[in-house]
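These notes are about the structure you will find just below.
All protein chains but one are shown at their positions in the complex.
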Amino acid sequence: MDSTVSTATSRKTKTLVIHALFITLTLVATMFINIRLPIMGNGGLIHLGNVPLLIAAFVYGKKAGAIAGAFGMAFFDIISGWAAWAPFTFIIVGAMGYLAGLIAEKIPGKRVLVYALAVAVALIIKVVGYYFTEVILYSNWILPFGSIPGNVMQVLIAGIIVIPIAGRLKDIIGRI
Amino acid sequence: MRAFFVYGTLSEGITLRDEERGKFMKEPIISIRHVYFRYPEQQSDALHDISLDVAQGEWLAIVGHNGSGKSTLAKMLNGLHYPREGEVMISGFPLKEEYVWEIRRRLGMVFQNPDNQFVGTTVQDDVAFGLENNGVPHDIMVRRVEESLQRVGMLDFLNQEPHHLSGGQKQRVAIAGVIALQPDIILLDEATSMLDPLGREEVLSTVRELKEEQKLTVISITHDLEEAARADRIIVLNQGSVYHEGTPDDIFQMNKELIQLGLDVPFPIKLGEALRRQGFDIQGGHLTEEELVRELWTSNFKK
Amino acid sequence: MMEKMIFGRYLPLESPIHQLDPRAKLLFTFGFVVVVFLANNVVTYATLAAFTLMLVYLSKINLRFLLSGLKPVIWLIAFTFLLHIFLTREGDVLVKVGFLEIYEGGLRQGFFISLRFLLLILVTSLLTLTTSPISITDGLETLLQPFKKLKLPVHELALMMSISLRFIPTLMDETDKIIKAQAARGADFSSGPIKERVKAVVPLLIPLFVSAFKRAEELAIAMEARGYRGGEGRTKYRLLHWRWKDTVAVCLLLLLAVVLWRLRS
């Protein structure tokens, strides 16, 4: 018996806990970590909820990304008065995390470019997904266009933040 | 394989194996023989040829500088990793994968950071966590949760969430979670080091009471010399090996050597030294202030 | 500073709705979301609204408090209303101001859809206001049990949710502490051009994630030391009790569905 440290169960437990903490991080970042943009009057508050989900996807892979996004953001919706959005969020943001993770895992090449691609895909899912969600919720085809700029900014800024630090974080956890 | 079901659905903790074990009670409850351990991809051993015994009902303190291997040893005793070489017996079970769940039920750990071991959303959920893991039936579970919270004086906090508790209170809940499983041994890995003095005292006196009441064996890893001085026996670790072992009296006679090991010397010994330098007539080292006061008075003033 | 606010959505009152089994409330809410779409005329919408108001009344939650919690979506509802008024061209013209024409159909449509939206949000809010997050997790776990057969790790998901709930205040505190520690080192999170603001969050995020990794490590060790080895063979401390009241609640929803079905045009 040479590999004396981590047994199969302990890896499973740790994965479970990591997923749980990333759900929390997504929620906390959505609620409390904001960047106020000098543009766009009152709508200039950009939350950073997409940051933990992208980091989960890049550092721990598609499953972590999907779980952090789906549970974390849907949970945010539920507790902050957007409960009707929650089921849609669960699917849309879950898919964002999953695909971002999948791309990061599967596509070879320069990390920065791969991550950028993953962010772009996540961006498309978010914009399209919420457009149709709101079409259903508002029973209207025009109103939902209003939320596109905000959604774009959110994912874009998250991408700008995450792409340079994802690699570093991956490196750091390798050591601790 | 699901051994825990056979002994796990304990009728009040007395299990077949417990009785069987009774025959060998004279033996130490923990015995470690020539144990080596190295973390993966490390150059040197974190534990190097460690041998020691722990007697049942004993309070053993383990001290040593940061990085001396205390936590590594603690985690090994709980089967969180296994020795590369050497033998370990805990509470009658050899430290092997197949017995690890038995061992974990009998050796409960309390860790340093009160926040990172609180699993439940409320106090009662947290205490129940270990019981749930061991498949304890619901009615027994409810009773055990209540009893153990009562013992640590936290019964009034049943539905509190952890962020409303102080560090000391969280640690007492952690202890409740451990004793709910009715273990033989409780292992504190710097369990009081993040607490304020009052919280520290609360936690330690809780453990002390429990030890008397339930004949627990206590192993406490600590940097706090006052705490170590109250143990029955102290083991000093240095760079992964047992450097010295003895009663608090023995250990604290080492004096300067302790400082070299990154430790400190207890106050009465330091004061004794200083007094001797001032020409007082003080015999060997005293471990308690009371002893020192008395000697200081009787042999220097009361003539 | 923000730590106690998070569970602020849950109001621990004593009401018939609070006392319902979380499973009943979850089923009821999911059902309601579907049933809402049955309404399509004045009578059905009125029934639906009355029903919702009855729920609010039963929950003993102050209506004003409830509405104040809806602030983030109120303007959306208003906006939906206006858009429908101006964009639907059905029925008679009611008002004509310049090139803007308001049709009767538009007014009705706008009103109905906003109302539907409002009711949806009210009922889903009621769920979270009357049920603690822990109970919701418990309820979901039990409701999802059948999916275990499809290899859905229901137990793990539930434990994961409850751990994440437990860590919300802890990680919020942590965020607050790191923000302050970096502010004390001169970090500026609130001024300068966008680029600077984006860069300013890096000293917050890296320590936050690193501490989360470390926590995860320690927590997993603590869990295993306490005998956690997956869902198998585990018993449960929290038990749910389905009572006749819960059956009544679910039946009430079915009744509502039947009534609406009958009354819709």
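Labels for the chains are A, B and C, by order of writing; each one numbers its residues from 1.
The rule is short, and it goes like this: a contact is a pair of C-beta atoms (placed from the backbone, for glycine too) under 8 Å apart; a residue touches a chain by one contact, two chains touch by 3 or more.
As a convention for this text, contacts and distances are computed from a predicted model.
Participant: Name the absent chain by its UniProt protein name; which of "Energy-coupling factor transporter ATP-binding protein EcfA2", "NADH-quinone oxidoreductase subunit D", "Dihydroxyacetone kinase subunit DhaK" or "L-arabinose transport system permease protein AraQ" is it?
Facilitator: Missing chain, UniProt protein name: "Energy-coupling factor transporter ATP-binding protein EcfA2".
Participant: Which shown chains does the chain we cannot see touch?
Facilitator: If we consider the entire complex, the absent chain touches A, B, C.
Participant: Of the residues listed, C:K148, C:K177, C:R243 or C:R262, which one is in contact with the missing chain?
Facilitator: C:K177
Participant: Of the listed residues B:R33, B:H48 or B:H65, which contacts the missing chain in the full complex?
Facilitator: B:H65
Participant: Based on the whole complex, identify which of B:E27, B:E245 or B:D264 touches the chain you can't see.
Facilitator: Once the missing chain is taken into account, the touching residue is B:D264.
Participant: Touching the hidden chain in the full complex, which residues of chain A are there? Just list them.
Facilitator: The missing chain touches chain A at positions 168, 172, 175-176.
Participant: So which bits of chain C touch the chain we can't see?
Facilitator: Listed in rising order, the touching residues are 1-2, 4-5, 8, 174, 177-178, 180-188, 202-203, 206-207, 210-211.
Participant: What residue numbers in chain B mark contact with the hidden partner chain?
Facilitator: Given the touch definition above, chain B has residues 65-67, 112, 166-168, 190, 193-194, 196-199, 223, 225, 259, 262-264, 267-268, 270-271, 274-275, 277-280, 289-290, 292-294, 296-297, 300-303 touching the missing chain.
Please note the rule applied: only the chains that are shown with their structure count from here on.
Participant: If you tally contacting C-beta pairs, which pair wins, A-C or B-C?
Facilitator: Most contacts of the two pairs: A-C.
Participant: Report the inter-chain centroid distance for chain A and chain B in whole angstrom, where each centroid is the mean of the CA atoms.
Facilitator: One centre to the other, that is 42 Å.
Participant: Centroid from C-alpha atoms only, then distance chain A to chain C, rounded to Å. What do you get?
Facilitator: 19
Participant: At which residue positions does chain B touch at least two other chains?
Facilitator: Each of 80 in chain B touches at least two other chains.
Participant: Any chance you could list the residues of chain C touching two or more other chains?
Facilitator: If we look for residues of chain C contacting two or more partner chains, we find 133, 163, 165, 215, 219, 221, 223-224, 228-229.
Participant: Would you tell me which residues of chain B are touching chain C in their complex?
Facilitator: The contact residues of chain B facing chain C are 2, 4-5, 8, 75, 78, 80, 101, 104-105, 108-109, 111, 113, 115-122, 124-125, 128-138, 141-142, 145, 161-163, 177-178, 181.
Participant: For the complex, give me every residue of chain C touching chain B.
Facilitator: It is residues 3, 133-134, 162-163, 165-166, 169-170, 173, 215, 218-219, 221-229, 233-239 of chain C that touch chain B.
Participant: Which positions of chain A touch chain C when the two form their complex?
Facilitator: On the chain A side, the touching residues are 9-10, 12-14, 16-25, 27-28, 31-33, 35-38, 48, 51-52, 55, 67, 71-72, 75, 78-84, 86, 137-140, 142-143, 146, 157, 160-161, 164-165, 168-169, 172-173, 176.
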